[in-house]
Every structure is written in C-alpha cells, then in structure tokens.
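This is the structure I have questions about; it appears just below.
Missing here is one protein chain; the remaining ones are kept as they sit in the complex.
Letters A, B and C name the chains as they come in the text, with residue numbers starting at 1 for each one.
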Amino acid sequence: MTAPALARPYRKVRPGLWAAWAFLALVCCAALFPALFAGAPDQVDATAVLRGPGAGHPFGTDQLGRDILARVVYGARASLFVGLGSTLLAGAVGSAWGLLAALGGRAVGEAAMRLADILLAFPGILTALLVVAVLGPGTRNATLAITIALAPGFARIVRVQALVVRDSAYVRAAINLGLRPWRILRRHIVPNVLAPLLILATLNVGTAIIAGASLSFLGLGPRPPAPEWGSMLAQARNYLDVSWTLALFPGAAITLTVMSATAAGRALQARYERREP
Amino acid sequence: MTEPLVVVDGLSVDFTTRHGPVRAVRDVSLTLRAGECLAVVGESGSGKSVTARTLLGLAGQGADVRARTLSFAGHDLRRLGARQWRRLRGRQVGYVLQDALTSLDPLRRIGYEVAEPLEVHGLATRDDLDDQVVGLLAEVGIPDPEVRLLQYPHELSGGLRQRALIASAIAARPRLLIADEPTTALDVTVQAQVLDVLAARRDAGTALLLISHDLAVVARLADHVAILYAGTVVEQGPAAELLAAPAHPYTADLLAAVPSVEGPVPDLSGLRSAPAAQEGCPYAPRCPLADDRCRERLPEALPYDTGRLVRCWYPGGAPASVPGERSAVPVVPARAEPVLTVRGLTKRFRSPDGSHRTAVDDVSFDLAAGEALGIVGESGSGKSTTARIVLAEFEPDAGSVLLHGEPWSGLRERDRRARRSRIQLVDQDPLSSFDPRYTVEEVVAEALPRTRDRGERVAELLGQVGLDPAILRRRPGQLSGGQRQRVAIARALAPGPDVLVCDEPVSALDVTVQAQILTLLTRLRRDAGVSLLFISHDLGVIRQVCDRVAVMKDGKVVETGQVETVFRAPQATYTRALLAAVPRIGPGPRVPARPRVPEPVPVTDLKGPT
Amino acid sequence: MPPLARWLARRLALTLFVLWGTATLAFAGMRLVPGDPAHVIAGGVQANATPEVLETIRAQYGLHDPLPVQYAIFIGRLVRADLGESYQLNQPVSTVVLEQLGATVSLAAGAAVLGFTLALVLALLTAGRPRAGALTRALEFCAISTPNFWIGILLLGAFSFSLNWFPVLGEDGPRALVLPWITLALPIAGVLAQITREGLERALGQPFTLTARSRGATENRIRLRHALRHAALPVLTLSGWALGELLAGVVVVETVFARQGLGQVVVSAVNGRDFPVVTGVVVLAALTFSVINTGLDLLYRVVDPRVRQAAL
Partner (left out) sequence: TRGGDRPATQAAANAAGAPVTGGTLTYAVAGTQVSLDPAVAATAVTGLIDRNIFDSLVAQTGPDSFGPWLAKEWKVSDDGKVYTFTLREGVTFHDGTPLTAQAVKASLDHVVDPATKSAYAASLIAPYKEARAVSDLVVEVTLSRPFTPFLQALSVPYLGIQSPAALAKPVAEYRPVGTGPFSYVSWEKDKRVTLKRNPGYAATPAGASHQGAAYLDGLVFEFVSEDATRYGALTSGQVQAIAGVPPVNADKLKALSGFTLDTQETPGLNYNLYLNQTRGPLRDVRVRRALSASVNVEELIRSIYFGHYKAARNPLSATTAAYDVGAESELASYNPTEAARLLDEAGWKEKDKDGYRVKDGKRLTLVWPFWAEGNKDQRDVLAEGIQAQAKLVGIQIDRPTVDTGAFVSKHLIGGGYDLIDVSFARPTPDVLRFAFASGNTYAKAGGNVALVDSPEIDKWVEEAAETSDPETARRDYAAVQKEVLKQAYVLPLYTPVQLVGLSGKVRGVTFDAQTYPVFHGAWLGA
C-alpha cells in the first residue's frame, strides 16, 4: 500500500554537532561577558605591533599593538548582535507580513506580496547597501539593513506556509468543530507556521552574520575601533604580506560561528522533520 | 509439470535500521513455474514486496539476504554480480511496482519509460523503438497508444498508468513477471481490466508472481497462494482449495474480513488486532486457538491436505467465522424525521484550462435519525464534494442542505458555528486532519467543551472506540493506521453529533483492521444513535454498514434504495456494471482471461486515484 | 501556445511593476538622505565649491523642484531608458554602467559556470555514497559558512602574494580571473552541491528509480537520465538565489581583488551618494534579476511537465 520505505542511511550522533553547540555557547559567552576571556580590546601598545602569536598575546597583536584575541572576543558581540538581531527582527517582521499576506484578504495580500517581490528583485546585499546608504553606516543600521534584506524572504515563506496550514485538513477539522476563527488562528495556524520559521531563522543566523561582516568589510558596518570581525579583516588586508594572524583569526571566527550556527539550525530542522510523521 | 522457474527456499531478509534490526522476511519458501500464477497475500508490512524485490537483487539498502536456495531458471541468484543482475532485471524478470503514481518517472514521457528496458537491453533499434512501444501499449489495452506515448504520467488516469507500467515490465518479454499490488487504489472496473492484462500474460506462458493484500483480487488469477504474515509464510497451496478451506487461523480471519457484496454479512466483532509476536508463532497474539506452545515455538511448514503447507500447530482448527445475519445493523423506524435534507445540490469547478466541470449535479437525498446512507461511485464521481457541501465547507452553486429542517447551507459561518457540532467528519486520511503538534489527548479534548471533567470524557471516548488510554500522550504520527482512525472517530463523536460523515474511512486500511473499524462504526450507530453518511468506492464495505445506498456517477445519483435491494437487483446499468466488476472469492476454478472489454476511461480524464 | 503567452504577459507586467517599484524605492531612499547632492555634483570635499557654483548645479539638475515634480521627471526619463547623469563622474549613467558591465559579467558568468559545474560534479559523484560524501560534505559546509571576502583574502595571500601563481592585479586575461572566480564560486557551489545531492538522493529513493533499476538500467543511466532531472528542479528553484548571491558577491570580490566593475561602481556611488548611478544599477539589477528568474521559470516548465498547465 505504501511505497517501499527505502530507509535513509543510518545517521550517527555526530561529535561535530556537539562541537558546534559548544562553540556557539562559547561565542555567546564571549559576546555577553567578553571580559572573562580577554583583556581590553582597544589597548594600544606601540612597542608590540604586528606580533605573531606568543606569550601574552595568544593570537598576536595588530597594527596598533592591540591584542587580537581580545579584539576577536569582543568582536563576537557585534557579529552576534547583527546576526541575531537582524534575524529576530526579520523573523518578526516577516511573520507579520507573511501572515497578513496569507490571511488578510485579497487586496492586502496582493499588496504585501508585491512589495516583497520588489525587495526580492535584487540580491540582499544590494538592498542592504541601499539601506545603509540611506541610514548611514553603523551597527544598528547594518542590522536594520540586513533585516530589511531578509524580511521579504521570510514573509514569502510564512505566507506559503500559512496558506498550506490554512487549507490543511486539521484546520478544516477545527472549523468543523465550530471553533472560533481567532482561536484557530492562535492555536493552529500561528504555531504551525512559526515552528518551521523558527528553524529557518536559525539557519539564517549564519547568513546574517556573513552579511553583517560583508557590510563592515565594505566599511558600512560598525566602525573601528569597535572590534568587529568584518572590519578587522578589511584592515588585515593591508598586512597580508606581513602578518597572517591578523586575517586568520577574525576570519576563522566568522567561519566557525556561521558553521556552528548552521549546523545547529540543521540539527533542529532534522529533529523537527523527524518528529513529523 | 515443468521445471520450476523460481525456487526460493528458506529466504530470510533482515534490515539494519536506526531502531535496530528489522526481520522483514523469515524463512520463506516458494516455487513458481512458467505459465503459472503464484499470489503472495498478506497485510501491510508482512514482507511481500521485500520478498519480490529479493528476486531482482533489489531488496534495499542495508538488506541482509540469506537463503538455502534462491534460483531463477537454474541460476543461483546468490552468486550474481552487479552486471549479471542488471542483465537479469527487465530482461528475465519484469517488475511492476506497487503504486503506479510514483513508479513512473513523472518528468519523462510514457513512451520513454516503456522503451527503457528495450533500450537498456539493446532489444530495439532506434527506428523500430516507437513501433514496439506502440505495440506494447496496445497490448496492455491502452487506447490511442500513439498519443499516450508522448504524454506524461500525470496526464494519465490511474488505470492507464498502471497499464503503462505493466507494458514497460513486459517489454523485454521476461520469463517472470512480478506484479506488486497492481490494482490497489483502482476502481473496481479498472481493476478488472488490469487483472485481465496480467491474466493474458500468464496465459501466454509467463510466470506471474502476484502480490496483493486483497484475497478477492488474488482469487481471480492465482494458481497458488502463499499467505504471508509478519514475514513468514503461514500457509500456501493451490488457490482453490486454500480459499475454500483455509487451514491457518490467519487465513480464515482474512477471508472472513473481506467485505463481500453477496452472501451473509459476517459478524466481525471477534477480530482482534495485536502486533505480531517476535517469538513463536507470529500470529499467536491474535489467534483464538493460541496456547503456550504457539507462543513458544513456530512450527515447521507442515503438509496439509493435498499439496498444501501450513505453519500452524492446529491446522484447520479455526472456527469458520459465524455468519451472523445483519442483526448488528439497527433498522430505522420508517417514520423517523430526516436529520439531513439534501435537495438538488449542484457544484461546478473551474478546471485549470478555464472550462467548468460539474462535480456534483442535482443530488438529493434524506438522512433519517439513526440511519446509515452509503454513497458509492467511482473515483471523481463527486462523492467527496457532496460530503464537503454537507459539511458546509463550501457552498453549493444550487440546491440546499437542511439540518433538522433548518437551513444549513447558505448561511454566514458565524450563524452556523453554534450548530457545527451537529455534523462531524471522519476522513480517509486522519493523520493530516490532526494538528501535528497535538497529542491524542489534545486532539480529542479540543472537540469537547471546556469543562472540568474534560479529561475523563476524553478517556471515556477513547474507551468507546476501543483505544487504550496509554496512547493519550502520543502524537498521531506514532500510531498505526487503525488507531489513528479510531482517534478520528473519537474526536468526531466528542461533540455529540447527530450526523457522522465518513469519507472513505477504511480505504487505507488492511482488511482485518478495516473490518474492526466497520464493526466499531456499526456499534456506535446503535449505541449513540448517530446517523451515518458513509462514502466508499467499495460496495462490500457499504453493504456492511449501510441501510440505504446512493450510487453516483459523474456527479449524478443514478440509483438509490435499500442496500440489499440494490445489490440483489440493480436497476441502473451503471450499478450493474459496478457489481459485475467486483472480484469475488468464490469456490470454483480460476477465471480465465476475459475478452478485453472496451476502454471505459475517457481520454480527458486526468484524475488519478485517490 | 496561449497559456504560455498569457504567462509571459503576466511575467512582463510583473517585471515592469517590479522595475517601477525598485526605481521608486531607490528614489525615495536617496531623497530621504540628509545632505545636499549639489556638493557631490560639484566634486565633493576638495572641490569646496562656491555658493554660486552650487546654485548653478541645483538649477541644472532640478534640485529645486518640489519632490513630486522631480519624481515625475525621474520616472519620465526612466521610461525613455534614460538613467540620467552621474553626479560624481560627469557622465551618463548608462555609459558608466556599460563600461563596467563587461568586467562584471565576465566575472559573474565565469563564476556561475564554475560554481554550477563544481556542484554538479561533486553531487553526482557523491550522492548516495555516504563515505565519499562525508569529506565533500564537510568541505561544502566550510565553503557555505565562509564569507567570500575571506576566501578571497586567503587565496590572494596564498596564491598571489606568496606563491605568485596568479597576478595580483589585472583586468585582462583569464589568469587574473581565476582567483576571483574561485572566490565567488565556492560558496554557491557548496550550497548547490548540497541541494543537488539532496535532490539526487531523494530521487534515488523514489519508486521510479527502483522501477528503472528493475529494468536493468545501469547506475550511471539512473543518475544521469532519471535522478538528475529531478535534482535539477530544486536547483533551478535556487538558481535565482544563487545568481543573486553571485551578483552580491561581485560587490565584495571586486573590492578584495581590486577589480573594476559594477560592484565598485555601486559601492562608491553609495558612499558618494551618487543617486543616478545607484538608481541605475539598482534598476539594472532588478531587470537582470527579473529576466534571469523568468528564464529559470521557463526552464522549470521545460524540465517539469507537471507545472506546464498550471497557471502562474
């Protein structure tokens, strides 16, 4: 009666996933309590410029003799702020937008989706660039810019999901039971739309972190001396020939964080999908 | 007798999975000769498909195949290399996968799919390929083969798709044809045609391995039958004898559970369901005869009667299920007020091409309190649409629905809401009608008013539908099909409805489970006094539950009347054709291939099976 | 084919609408910015233009007109495909864009080809083969998670500065394009490879694959003739996104490799508030994107017969 269940290859619990969670936790701690991990990120030491890793400076020092470890640690905050902040905002805005488009009547829905079409008509970074152009650079504005770039995508997905849920058999069943629309919206539609969205959002944190770093690499994000991985890389470019640690550590921090966030998101997704029949 | 083409002896197949090993097939032995048909019958998950796929070397990933003998035309299949297997597949053994909907590549034209075995085995030149494919399509009774060749699977009806799949399987003229559930999900008339095509192959000398969960289907074609239960062949032997006098209790139950359109309606309240045992006889938990010996040790396959083998300590000991006359079905007092009055319902839908098609056309009927009205009809005849209008999921284009004599259709949803609880639905696919985040308890509780004793009510309802309260905390995804349907029924009963609309409630279930659900519905009707609007494409099922029946075709009701009257003396030609096509498990010789019947499937019918 | 024609007409309408929308948003955005564009036009900081010069400029560029008038003029020009004149470069925007288009297209197109090919080859080789897949999976994951400017910096440091294999600088010749191509291609190749592999594996687990196997088809035949088409569907769906990422990557990669191109134009225009250039590039990007997406959708309809009769 059913198609032969060609079972998927058996997946082991991967230690990599644990490492990802651990690293994420570490990054979060660094963002919250940087002082636990390193000294001041802006302490200039003209006598120890561009040192390689060594005692006192495990990651070496930068062009002003600042401790790279400290800057990487303190940089976590900006990156997470941009990554998490824009994802959360975009998730919230996108959900409201998508739900409105799906359930808010024809005219509203059309208008909402066409606006999304416009914003999705060109790459996200370009949208973000434009927004930064209007608002000016900085951490907060970069976050807003990425939010605006991400939100229409979320809106579209939420809308599709909301339509699926709206037409699903279980919402039909709930209507049949005579439940009130508001209750159906609250108890069935919103939770079933948001659950997959949350996972999608987790997967998007990495994208947002990269986008944030790209913006500051282009000089449109947080400004030095505030430590930020993207702008550290931008400066490191001038010293490629002289000091490898300068480019290595912030870059590795981005990659590892994004990798961990994505791995965690995928693990959540896999769990969610497995829970589904 | 000729040399056997296929010899399987002591075949076991285990799978390694995340949840540990699965013993899909245990110690199965079969033989099959050219020109013969061996039917393998069993419920879902009994290992039918795995057995069949083993003969193609396609048991699946992580399969551990062991056998004392596994030979095809004298070749030891256990020693074949990948290349030799490929030469066997399609060329020597044709395989018709179950579910034609997904077994044809949806992105390729039918012609390509049919031609693939020819191409792979170099049996056709580029020039005559098309001719051969056209010939094959014609051979399996597909009209306009030149047109069909260029169509895609989704453009074909279920019956045509199934036949195309058969055409592909027989393209290279294999000596063995394996048909895995070739008629499941097809309407009875289409089903009959497909069986005819297979019969023709068998008569042409091809060995046929027919897999089914439906004994009635098997009865038409099989020379031999093997009954599979939990991976074990519990009984096998010549079809006629085996079906006439089942020796294994499982076979007996299986036979009894098949709803039939004639003869007495059996009382199935004694059927039990329980998971197969891992130790001893797998059927022991469900067997009325089981004792400690059964629970401890699985017997060897013992000869029984002439040429039969049975794996039972008490072969032939099963009590032939007592045919209780229709006493279970309450008879409705004639003067009962109609609960539901349906008058002149009409509903049109827009097709993607912009044209309109009438799904329901001037349908009228009454449903009295406590009555069960069945609606039958082939796929696409408008049964579900009617049900959904009755449920006020959408408005009819014309006509009206009255509930207790008061308007029900044509209202604002707000005005209807308070009376929503009067009509409830039980669907074919209960799983999708449960919020995936809800537990069984929450699903049922949602249907109840928010009172203090809600928890007790939930437990009570579950007891009423025969469910263990232990499943309260589970999610529907973790339940079996039968359990899910019981939860759905419990939820439908929760608000204390007057009418229960059942849209194909059992068509996705194994016969024994189906029988249990049908018994349950009958009992509920008696106990709770609800009326049933019961939709099914299976005439036997209708007969088991309903008092009256309405036969639908192309959106119209072509005939209504008391079930017994209609089935004994059908008036409409369509009803007669429908009844004639129903496969029967009768005594007597196997049916020879019938002359091909004219194609009833209109070319424009693009709808697949539900 | 009327349905197709109708579909195309709807797409065209949508494209025009999107173009209008992007242009309007860009207009609104750039006008929301504080700061007087006259200074930019006059030549920026060093110019230190006198009030008279500024006045001339304002008059010349219509900066005194009320916003609705400016907007009407702007849209009117746009309809005639006139993007106006750059504030900073004293050149028509179309000239600026066209001059740089070649460099950007060769960068993006090469990277797209490289990325898609890489993804396809990797996926075909490793789909359904967990052992072979493990390493590539890990590498893809790395590529996905790494911002491409860092990849660029690392490649530049290693292959140009240290090993001297590729020129550090150069507008001409494919040798100078190798590293930028790789930089751009790696992240999208990572994503696409994963999607392709997933699609292949899903297709390989479908009953029709089993049917094909039961006919004696070889593994290669099954992968190339059956599964690949199915894997192509999600890839097509994602291609629009991937190409968008690519174009976005161009902005960054051109900066890293100090290449000229539209990315540089847009970054400096954004920085310099060169409104006509920003608008021009944005409208161009929206147009390109709409065309690409329409093309992809058409392709989708070619690959998947099931959507052909479905409406837009």
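One rule holds for everything that comes next: a residue touches a chain if its C-beta (ideal position, glycine included) is under 8 Å from a C-beta of that chain, and two chains touch if they have at least 3 such contacts.
Owing to the predicted nature of the structure, the values given are computational and were not obtained by experimental measurement.
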Chains in view that touch the one left out, judged over the entire complex: A, C
Option touching the unshown chain, where C:Thr218, C:Gln260 or C:Thr288 are the choices: C:Gln260
Contacting the left-out chain in the complete assembly, out of A:Gly98, A:Pro123, A:Gly138 or A:Pro152: A:Gly138
Option from A:Ala35, A:Ala111 or A:Val242 whose C-beta touches the chain left out: A:Val242
Touching residues (missing chain, whole complex) on subunit C: 33-37, 39-40, 42-50, 52-53, 56-57, 88-91, 96, 99-100, 156, 160-161, 164, 167-171, 255, 257-258, 260, 264-265, 268, 271-273
Hidden partner interface residues of subunit A, rising order: 42-44, 46-47, 49-50, 63-66, 133, 136-138, 219-220, 223-225, 235, 237-242
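As a convention for this text, only the chains that are shown with their structure count from here on.
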Centroid spacing, where centroids are CA-atom means, of subunit A and subunit C in whole angstrom: 21
Averaged-CA centre spacing for the pair subunit C and subunit B, given as whole angstrom: 51
Centre-to-centre distance between subunit B and subunit A (centres being mean Cα positions), rounded to whole Å: 48
Sequence positions of subunit B contacting 2 or more other chains: 53, 98-99, 102
Per-residue multi-chain contacts in subunit C, two or more chains: 206-207, 210
Subunit B to subunit C touching residues, read off their complex: 53, 56, 58, 86-91, 93-95, 97-99, 102-108, 113, 116-117, 120-121, 152, 154-155, 165, 168-169, 172, 352-353
Residue ranges of subunit C in contact with subunit B within the complex: 3, 206-208, 210-218, 221, 226, 229-230, 303-306, 309-311
Partner subunit C, residues of subunit A touching it in the complex: 3-4, 6, 8-9, 114-115, 117-119, 121-126, 129-134, 206, 210, 213-214, 217-220, 230, 233, 236-237, 240-241, 244, 247, 251, 254-256, 258-259, 262-263
